[in-house]
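This is the structure I have questions about; it appears just below.
The complex appears here minus one protein chain, its other protein chains still in place.
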Amino acid sequence: MIKQYEIVIPEHKRGFHLITGFIEKNLKDLQGTGTVNLFLKHTSAALTINENADPDVASDMDYSIDKLVPENDPGYTHTIEGPDDMPAHMKSSLLSVSLNIPFSNGRLNLGTWQGIYLCEFRNHGGSRRIIATVHT
Amino acid sequence: MIKQYEIVIPEHKRGFHLITGFIEKNLKDLQGTGTVNLFLKHTSAALTINENADPDVASDMDYSIDKLVPENDPGYTHTIEGPDDMPAHMKSSLLSVSLNIPFSNGRLNLGTWQGIYLCEFRNHGGSRRIIATVHT
Partner (left out) sequence: MIKQYEIVIPEHKRGFHLITGFIEKNLKDLQGTGTVNLFLKHTSAALTINENADPDVASDMDYSIDKLVPENDPGYTHTIEGPDDMPAHMKSSLLSVSLNIPFSNGRLNLGTWQGIYLCEFRNHGGSRRIIATVHT
């Protein structure tokens, strides 16, 4: 059985943001066992799973991805939308926009230390839309 | 309900190539709501979602991934298949070979600016095979 929802995430500033609770709230009628696919309909942000306890992990991931894909690289040609744009595209592909998570007994079956992150790579990315598809 | 197809992508030169239309054509009997998994059966290419409008994004992604995983790194030991081979493996894991995309009302539910890319990391990769599994 398939259910599909659109979830709109309000604008977040550039960086990594835990959205586990927000996603769970928007999937509140999960039942039984299956998987949910979260698909972010954007090309300059991403979804990832990571440590949910220490806020330093979020800022260190942001630091690390900025270092991997730096702004103002003279090799870029797609620069018209600003120095944060092309790096945001590359980061989006590196971390991915499509995330599958299992659920069991109606609850996301994440590890104790796992949370869902919205990775916002633009300085002013606006709100972000997710298509959540639940397979049971 | 499950449907599964093998899709053969003709040889593309090294680089990032939009294949959204090609994939849609090969999934032409999509119906209703669900997800499709596209699984590339190779270890030196990848599938990703990214910006579908400016061809410079494709070439900048290629530039960026080449910089992240350079050829002729003296640290590699798996060099017998040529300088493009080991970097191709690493790039394939970074961008992934397995991609899940939702569909709604029989159409892929991509964002306005999203397209599906074949990322070809070999100089002469040949044709590439995808297993498409549709869940409705």
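Each chain gets a letter, A and B, in the order it is written, and its residues are counted from 1.
Simple rule for what comes next: a residue touches a chain if its C-beta (ideal position, glycine included) is under 8 Å from a C-beta of that chain, and two chains touch if they have at least 3 such contacts.
Small disclaimer: the values here were computed from a predicted structure and weren't measured.
Peer 1: Can you name the residues of chain A that touch the chain not displayed here?
Peer 2: Residues 32-35, 48-51, 54, 56-57, 59-61, 63-65, 67-68, 94-96, 99-102, 104, 109-114, 117, 135-136 of chain A touch the chain absent from view.
Peer 1: Under the stated touch rule, tell me which residues of chain B contact the chain that is not displayed.
Peer 2: Output for chain B: 2, 4, 37, 39-43, 68-69, 73, 75-78, 86, 89-90, 92-94, 96-98, 100, 129, 131, 133, 135.
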